[in-house]
Each structure stands twice: as C-alpha cells, then as structure tokens.
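Other chains of the complex are left out, but the ones given are in their true place.
Note that the chains take the letters A and B in the order they are written out, and that residue 1 is the start of every chain.
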Amino acid sequence: MEFTVRQIATLLDGNVQGDDSLSINTLAKIEEGTPGSVSFLSNLKYEPFLYTTQSSAVIVDRTFEPKKPVSASLIFVENSYSAFTRLLEEYHRFISYSRTGVEQPSFIGENSEAGEHIYRGAFSYIGKNCKIGQNVKIYPNAYIGDNVTIGDSSIIHPGARILDNCVVGNHCTIHPNAVIGSDGFGFAPQPDGSYKTIPQLGNVILEDFVSIGANTTIDCATMGSTIIRQGAKIDNLVQVAHNVEIGKHTVIAAQTGISGSTKIGDQCVIAGQVGIIGHISIASKTKVGAQSGVMKPVTEEGLSLNGSPAFDLKESMRAIVVYRRLPDMERRLLSLEKKTGN
Amino acid sequence: MEFTVRQIATLLDGNVQGDDSLSINTLAKIEEGTPGSVSFLSNLKYEPFLYTTQSSAVIVDRTFEPKKPVSASLIFVENSYSAFTRLLEEYHRFISYSRTGVEQPSFIGENSEAGEHIYRGAFSYIGKNCKIGQNVKIYPNAYIGDNVTIGDSSIIHPGARILDNCVVGNHCTIHPNAVIGSDGFGFAPQPDGSYKTIPQLGNVILEDFVSIGANTTIDCATMGSTIIRQGAKIDNLVQVAHNVEIGKHTVIAAQTGISGSTKIGDQCVIAGQVGIIGHISIASKTKVGAQSGVMKPVTEEGLSLNGSPAFDLKESMRAIVVYRRLPDMERRLLSLEKKTGN
C-alpha cells in the first residue's frame, strides 16, 4: 500500500493541515510512528506524543486544536477513532486480497466443488462431496474432510482441520491449527475397568461470522450437532466438547473449556481459563470472570459470576479480600476462645 | 449406509412392529429424529418423545409397552441401549472403512515399511526406518518422524505429529494436531541468568488402545520413555510433560497438565483443567475434581480429591461452602470482639 496523505484524507472525508503530498505506507500507534506511517489521536491522554511523533500524518478530531507546533500533517475528521478503524479495515482488506488462485500441489476429492475467487494453498486437502462457497481462502496445509460445507468469504488458515460432515457458515475465520469436528470424548466403562469408545457420529455447525482461535478444539456431537451460533468469537486454545451449543455473539477468551452438552446463551462474555461443567445451561448475557469454574446452571440473564466454584461477582470479591486475612482471623478466634475459656 | 428396518432388526436380533420395509440412512436421538433415521428409547424419561418423533424407527426394550399410538416402526430387542450402541459401532465402522490406499503426493522415507490395508493420505509424511502395522490410517498432513513404530489398526488423524523414535501400540487413535514426542521442557540455568537447553533424547511409548485428543502434547523423556499405558484415554489440549507415566485405563479430561516425571496409577479419573506437579506418584483409582491442583503424592488408592491445592473431596466441599460466608464470619468475629472487649 502506498498512498498520499491527500488520498487518505479524501477516503476519510477529512481536511489536511500541512503537507498533503507525503507518502504513507503503513499504520502505527502515535507513540511508535515512523516516517511513512499514519497514526491517530483520539484519547487526549496521548496528546503529548502528537508533538514528538515521527509519523508522517496524524488523524485528529475536527474539534481538536493543537497547543504546540506539529511536524506531522494533520487530517481533521469527524471521529478520529472511527476513521482510523476504517483505514485499518481497508488496509487489511488490501493485504488479504493478495492470496488467490490454486497453488500446486493441492488436493480436492471427488464430487467436491468450490465457488469463484477461491484460494487453495499448496498442500491443502479437500475431501469428497464438499461444497465450498465463493471467495473462500483455504491456506496451505489446511485439511477439509468429506461432506463438508463452507459458506462464502470464509477463511481457513494454515493447518486448520475441519473434519467430516461439518458445516461452516459465511464470513467465518478458522485460525491456524484449530480443529473442528474431532471425536467427542466418550467412553463407556466396562466391567473389567477398561473403556469402550462410543462412536461419535455427529458434526459441528458454525453459523455465519464465527471466529475460532488458533489451536482451539471443537468436538463433534455424539449424535446431532455441536453448534456455534452466529457471530460468536472464540479465542485460542479453547476446548468445546461434544454437543455443546454456544449462543449468538458470545465471546470466549483463551484456554477456557466447556464440557459436553452444555448450552451457553447469547451475548455472554466468558473470560480466559474458565471451566464450565457439562449438561448445564447458562443464561444469555452472563459474564464469567477469568479462571472461574461454573458448576451449576445459570437461569437468570445478565449475572456476573466469579470464582471456582463460581458465584456472584461482588460477593466473590468480598470473599477474596477476607480470604487473605484468614490466618489473622484464626488468631483472633483463638484469642477469643482463650479469653472466654471456650 | 442405507438399510431397511427389517435388515436392522435382523442385525440386532429383534422383532419389528410396524412397517419393516422403511429405509434407514442415519441414527438420531429420539427427540431430534427425522424421516430415514433410527432412534432408541431406553430411559423412560424420554418416552413422551416416542409418540411425537419423526424417526422412521425406534429401538425399544422387549418388555416395553407403548401407552399411545406410535407412527414409527418399533424394533423390540433385549436391551435397547446396547443394541443402539452396536448399531453406532457398525455405522462408524462402515464410515471409517471408506479411507484406504495411498493418495499422492505423500512421502515415505528410506527403510520404512507399512502393512496391508493401509491408508496414507496426501501430504502425509513418514520418515526413515519406520514400521507401520496393518490397517493403519495415516490421514493427510500427518507427520511421522524417523524410527517410529506404529502397531496395527491405529489411526493417525490429520496434522498429528509423531516425532522420532516414538512407539505407538495397536488400536490407538491420535486425534488431529496432537503432538507426540516433542522436546521436554528442560533448561539448565547458567550463572549469567540465561538457560541452556538440555537435550531430550528419550521417546514416548503409547501402549495398545490409547486415545490422544486433538491438540494434546506429550513430551518425550529426557532419557528413557514417557509412557501411556494400555487403554488410557486422554482428551483434547492436555499437556503431558517429559518422563511422565500414565497407568492403564486412566482417563484424563481436557486441558489438564501433568508436570515432569510424575507417575499416575491405573484407572484414575482426572477431570478437566487439573494441574499435577512434577516428581510425584498418584495411586491407582484416584479421582481428581475439575480445576484441582495436586501438589503432593497420593499414596492411598481410591481417594477423591478436589481443590487447589487438592485435598479430600468431601472436606473440600465443606470448605467451599464456608468460603462464601467468609465476609459474614469476619463480621461475626468483629462483633464478638467488641462484645468481649478483645
């Protein structure tokens, strides 16, 4: 990407103060800017950096008035944060655009078909009877099993594995080495103490705009489907067990694990390293603090939980504070016992 | 798969009530059945679904008597749950059967040999001097290093990595992107604060009927072997460090981590997100609750532990209950102190 300050101002519907012919080839934080980069200033806490930045241009709010001389060109816009975000997206689109076509060797099985503008990287594998939509990017070393459906504009990153019969919606992103549709962890105990594998015949369904993080695992259902609803965002190294259902626009941070058959509602926010036991339902808009363990159903919407086992966040915070004073409390208790002869 | 109800009844040694000529092509839960599927009814809690199911056939116990009209064909068998499980297995075997032969390009190094009925997927890699048994399936993008032995009927899923010198028994399943035999985490501190890598020369041995979950990591031993004994089942995203030994038929749920040189006995059940420190032994038949941290050896068999650090499950449950009342306890203590002038 190489644009002039003027071109960027035009794209963002802004006005330039300073040299509008400078070349811009990247984006940077205002405190890390280098010549050729464009930055933004929204939170005035960062204003001091404006007067020292090496960035060639800085996007600022139309209402902003600099208090000292600025060497960078200024681009005045309605909302500097939104404008910068838009620029980020354009830049990202530009970069993403670069991968297209089919690299060799790559593998596609019988009766599988792919839409237009697809990218299939070298060493990517697509099994039999798959339907791959338009504008899909399947990066090198990715694996798609048999009977898989992938909607339009989805991205399957390097080394992601999508196993037989799974369904991926439109505009989904599967990050590197994520595994979608591996066997659920189901074993029937035998009288001799050994376990017999319970065949896992179901699949995983990802609805539209779902994001699955790097090295995350989503197991297929024993029968039926493990379902990730529209817009849900799942971070890296998360475990989603068989027959789980995750609601719309629910966000799950890294290293959280959700046990089998649990249903999580819409717009929940689950922090990192949380564990949720199996066979329960979590109401919509539930928030769960980091490292919590949810051991019981959550039936009321909008609660904030914390701790392991998890309970009300505020109560949890109070218990945490007292916990640290436990040795002192025990001493006080002993002192009282002595005093009262108990 | 496409069978008639009659064929399924014959396979299961059952009798049909209703149309035995209907076509069956999949299995489903009774509450999720669609035309063409066969379901089962064992737990009578689900009996209401029998009268509304869309499944074409339902397997029921020979002793069962419907209380209302049923539109599905009924297959009466000795034990409906066992019969359905058997059907699941047959179906699974049928599906698994489909992958065979060698896809190109795939790689096999010098002096490596594979038995009959093998599947080697495209972009799979086998190094030098490997011995691969009969009926082994090595899926696309899997990697087998040098000097690796794999027994009969084992399945190496897409992207699984089995590094140099490892030994995999018969009937093992290595799920996608699992890593077997990566370097143990061993570093010797140097006087200048840096660390020197300690070479890891050992291997990993998986005995027969072992299952390793997706994205799980099993490190090789520094010297000697990290050993997973017969029938042990390990879920997704589990960390097994160098020189660990896991006993027969022990089950370990997702995201648990076991530190170096620890030995876990037979038939233990370790729940999810558990941490176990290094250099200890855990007696056979130990049960450990989710998110627990086992910091000490467990010498007595059959104990149930919970908490971090873990102690007796029942005591742990009592402490958990009181923990929530800590702020109240502190108030009561203060009140007593005021009253007694302490």
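The working rule: a residue touches a chain if its C-beta (ideal position, glycine included) is under 8 Å from a C-beta of that chain, and two chains touch if they have at least 3 such contacts.
Everything quoted here is computed from the prediction, not taken from an experiment.
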Item to check | Full count of same-sequence chains in the assembly - 2 placed in this view | outcome: 3
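Everything that follows uses one rule, which is that only the chains that are shown with their structure count from here on.
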Checklist entry - In angstrom, rounded to a whole number, how far apart do the mean CA points of chain A and chain B lie? => result 26
Checklist outcome for this item: So, in the complex, the side of chain B touching chain A is made of residues 26-29, 32, 85, 88-89, 91-92, 95, 98, 103, 105, 121-123, 139-141, 157-159, 173, 175-177, 209, 211, 213-215, 231, 233, 235-237, 248-249, 251, 253-255, 266-267, 272-273, 290-291, 308, 320, 323-324, 326-327, 329-330, 333, 336-337, 340, 342
Next on the checklist: Under the stated contact criterion, what part of chain A meets chain B in this complex?
Outcome noted: 105, 107, 123, 125, 141, 143, 145-146, 159, 161, 163-164, 177, 179, 182-183, 185, 187-188, 193-195, 197-199, 201, 215-217, 219, 223-224, 237, 239, 241, 255, 257, 259, 273, 275, 277, 291, 293, 308-309, 311, 315, 318-319, 321-323, 325-326, 329, 332-333, 335-336, 339-340
